[in-house]
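What you see is the complex with one protein chain gone and the rest in place.
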C-alpha cells in the first residue's frame, strides 16, 4: 500500500486553524503519513501555513468533500450545475494551494439523503462536470477520485459498478474511484469482489467499520478486504475514517447521521486503527505468501 | 419460529384495494402465512374485506409504519407530539379493524433522515407516547413492536441496547422490539449477540439482505442470525422484506432510499426467499443438534 | 459448472455388484449426473454391466482411490514404486472399462497417516510415476486428477501450491488438480484464493463439510468457495462427499477416521446436498451479476 492516513475529523471539528494544525501534529505523532481534510474555504484558513506544516511533518494532505444541494452537479437546472462546477474548480485550486495531491468524496452529486430518484439528465450533467473538473485538476497537479457511497448519502453512485460506468462515461483515464468499506458493507453484493472489479481504477481507499466506530467493532470482514487489495496490487493510500459525537463538525455529523458516541477519546482510537490496519495488512501478505508457497 | 411472512411491498405499491387483495393471494400462493402491510388509511380502503380475505387464506396481517415529521412523538413541541399520539391510536384501531395482530415499525419517532441530534426531552415524550399507545393497544388486542433501524431512518433507536433501554423506560412488559437484519448490519457491533441480548423481548423479526435485494446477495452472515434465533428460542414471526424500484410505494421508496433495481420480478424473489429462510432455519437446527449430540 | 455428482459411499459400502447398481439408480433418482466410485477390482465386479447401467441412466462415472502403503509411488524403494505404477495402470484401465472419464484421489502417495517425513527422492519417484500413468491414461481416454488432501491422509500434497508445483514437475498439461473443501479447510490459508491460484488447472472438485457431514453443519464459508469457482469459470464436475458410520466401507472409514454418525439416512442427505449446492451456485451467480451491474 501507499501511505496510511487518518481523517482529520478524528482530531478536530475543523473550524479553526489551530485545530487543523493540531490535527496534523497528532496524525504525525501517531505515525500516520497522510491526512484527510474536508474542503477548507481559502478565505477562512491560512492554507500556505498548513501546507508548510504538513511538509515539515512529511504528512501528505488529501481533501474530500460533498457538494451542497444548491451546487449539485447532478441537478437538472443549469444554474445549480454551474454553481457546482465553480465550487469543484475552487476546491481543486484549494487542494493545490494547501499542497495536497488529491480531491475526493462526493464530487458528482450533493452529499445528502435525496428525496427524488436520480435522472438521466442529471447523470449526464454530472459526467460532464467531472470531465471538466478533471481537466482543471490535471493542470493543477491534483488527482480526482470519486467516492462511491451508500444510498442515504447520494442517489447516484452507490456501487463500484456504477462508479466504473460513470468513469467510462467521462472518457477520462485520470479520474479514479474512491471506495470505502463502510459504504460497501451496505451496497456491494461482495465487497472484496468489488475491489477486484475496480482493479487499477481504484484511486483511494477508506477503511471504516460498519458502525463507523472502532475497527473490529462491527461486521466487516476485513481479512477479505485486505486480501482483495493485495489481489489488485493496490499501491495508493489507505485512510482510516471514524466519526463520533465526541468530535464534531456539525455539517458532516448531520450528513453522516452521527448520533452516537462510538468513542470519546481519539488518541487510543487512532493508535488502535493504525495497529489494526498494519496487522491486517501483514496478515494478508503472509496469508498470500503461505497460499502460494509450494 | 412462528409464521413466516412477507412484506406486501414485494407485491404492490399499496395504493389500491385490488393491489392489497392481490398481495394477500400471492403471499398465500407462495406459502407465506403472514403479510406485512404499511398503515392503511381506513377511509381509503375496505379494511373489513381485507380482514375476511386474509382469514379465508389463513394469512395473518401485521402492520408497520413510521411517523411523518409533523407527527413525530420524539419532537419537543406538544402539538406535534399530540398529533403523533392520535396517529398511533388510529393505527392501533386500524390494525384491529383489519384483523391484524401487530403494529410495528418506527412508532417512536419520524421515519426520516433527521437533521438534528436526538434530545432527552424528545426521548421522554416518545417513551410516554409509546406507553400510552400500549395501553390502547392492549385494549384493542394488538401487540406493539418497536423497530430498531439504522441511523439514516431515525436518530432515536439505532441499536438493540437503545431499544431495550427505551422499553425499560416505558415500564411496560407488553411492548417488544422489532429487529431487522438490514439495519443490524449497519448498527450492531455483533448482530447475533444483539439478538441474544434482546432474548424474550424480541417480538418481531425482519429478514432483509444488506443491499435490500435477494437474500444471499449481500454480506449478512445469516447462519449466525439463525443460530441466535434458536439460542433465544424465538417463536414469533419472521418476515422477509426487500425493496426494489420495480414495485413502488413512492413515500417508502424515498424514506428507504431505493434507487436501484435489485430485482424486477417478484415471484422468483418470493419463492427464493421462502426457500432460503426455511433452508437456513433447518440448517441452524441441524447444526445445533449436531453440536449438542455426544 | 459441469455435472453435479455424489460419492457412491453415500449409498453403499461398495462390496457388492448389487450395491453399486443401486447407488447408480439412487444417484440418478436424486438428479445427480455423475457418481464417484472407489477403485473396483475388475475380478470382483461386472464392470461392463455397470458401464451400461450408468450410460442408460446418463450418469457419468468417475473413480477415485488412494494407494496402499505397499504400493506407494512416493516410497524410495523400487519394488514398492513399481507395484504402485502397476496398480495405477490397472486402475486407469478399469476406469476405461467401466466407461468412466476420470481417475482421481491420492494417486501420488499412499492414503495413510504417514509416520515419516516426505523425501525428495520420494517426490521424484511420485512425479515420474504420475507422468508415466498420464501417458497410459491419455491412451485410454481417461483424465488424471490428483487430490490434494490434509496432512493426516498424505504427507506429500497438502496444499494447492504444492499440487501445482508437482504438476509442473511432471511436465504434463493433461494432469490436473482435484481439490476438496474438507481438506482445504485444514490446509489452505485462504481456500477461495487457492481455487483462484489453481485456475484452469483445477480438474475436479469435491464439496464436503468441515466435519464430513451435512453441508451447512460446519464452518466452511461456501459462499466464498462458489464465488471463487465462478472467478475461474470452472466448468468441470462438482461432487458431493460425506461419510458416516451409517454406511461403511471399512477401509475408507479407517483411512478417513470416520467414528461418528453425522447422519443415518442417506436419502435426505443426498436431497439436501443437491439443493444446497444448486442454491449456493445460483446465489453466487446472482451475487456476481449484481456486483457487476451498473
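Points to keep in mind about this one:
Chains here go by letter, A, B and C, matching the order in which they are written, and residues are numbered from 1 within each.
Please note the rule applied: contacts are C-beta pairs under 8 Å (C-beta built on N, C-alpha and C of every residue); 3 or more make two chains touch, one makes a residue touch a chain.
All values derive from a computational prediction rather than experimental measurement.
Only one residue from B:21, B:72 or B:188 touches the chain missing from this view: B:188.
Note that of C:92, C:137, C:258 or C:284, the residue touching the chain absent from this view is C:258. In the full complex, chain C touches the omitted chain through residues 113-118, 150-152, 155, 158-159, 185-191, 210-211, 213, 217-221, 245, 254, 257-260. Within the complete assembly, residues 211, 213-214, 216-217, 223, 262, 275-276, 279, 283, 286-287, 290 of chain A touch the chain that is not shown.
Those residues of chain B that touch the chain absent from the view are 159-162, 164-166, 188-190, 193-194, 197, 224, 227, 231, 286-288, 290-294.
The rule is short, and it goes like this: only the chains that are shown with their structure count from here on.
Two copies of one chain, chain A and chain B, touch each other, and the residues they use overlap strongly: the shared fraction of interface numbers exceeds half. Between the Cα centres of chain A and chain C there is a gap of 47 Å.
Touching of two or more other chains is recorded for residues 159, 188-190 of chain A.
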